[in-house]
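Handing you this structure, nothing more for now.
One chain of protein is taken out of this complex; the other chains stay put.
Right, chain A next:
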């Protein structure tokens, strides 16, 4: 197990190197000059040249790439062209905001998605099954943009239940320590703020969680249906075991392997894919950070931001692989 984990981690290096290489050259293939975009329409030719020189963008590509790689191996993600701040310093608050949102979205997605899938499989072809699967189909194809605005309009404006945007009450901001506000508010001993942060998380959490929720529900249902037709389930029921335990204990464990895979993939996708939700809900997350960087051609931020997300994505998948063994002891890694 340990040697497997180590091997998996070391195999990350070529993957991430390849990522870095592709991203580095792809963003430079996009037309557009960072200096021009930083200085704006009013800029003169000589000021653009001066800035390019200062930023080191006038040097050959391979020199820039090698320097970038060298930096990464020393834990230096580079410096933002726009803010002139080291990326390793400024990326964490954005990442924390997105992680917090993604975790909440995934919790919502998993709790509702897995249960809806189980019940649908259990009572296959019942009205619940049909309703849930139609809803899941709608959920998969839901335009997040529209959903987010509708949530704001109905839940915030019409029902006056939850705030529309932001991570906290602007008039009573959370004092950041870890930048994960759920933790920070508790560290500060502010239960009122903790509740406020949860209230701010619900709407964007639902918006972001809807698609994974629907995918998880469909995956759980089909996986459960397969397992529930197997012999050992019939045996369990023949023994007179309560149906609830048959479903939630015996079937679920074996049905979980594909579901966990989907959950892992979806979690990774959420990190980079939260941009729409972030835009609608005024959420200062990593998607916004990279998106802004793209429109500014802030090369180092795009490179390092994508690299960080890719690393997390790969790590989540590693964890998923290791989880297989925990769920199903028949799976062994050597």
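Couple of notes before you dig in:
The rule is simple: a contact is a pair of C-beta atoms (placed from the backbone, for glycine too) under 8 Å apart; a residue touches a chain by one contact, two chains touch by 3 or more; residues count from 1.
The rule is simple: contacts and distances are computed from a predicted model.
Protein name for the hidden chain, per its UniProt entry and selected from "peptidoglycan glycosyltransferase", "Acyl-CoA dehydrogenase family protein", "ABC transporter substrate-binding protein" or "Fused response regulator/phosphatase": "ABC transporter substrate-binding protein".
When you scan A:280, A:306 or A:320 for touch with the missing chain, the hit is A:280.
Contact between chain A and the unshown chain involves residues 30-33, 35-47, 50-51, 53-54, 82-84, 90, 93-94, 115, 119, 122-123, 126, 128, 145, 148-149, 152-153, 156-157, 160-167, 169-173, 176, 192, 195-196, 198-199, 202, 243-244, 278-282, 284, 288-289, 292, 297.
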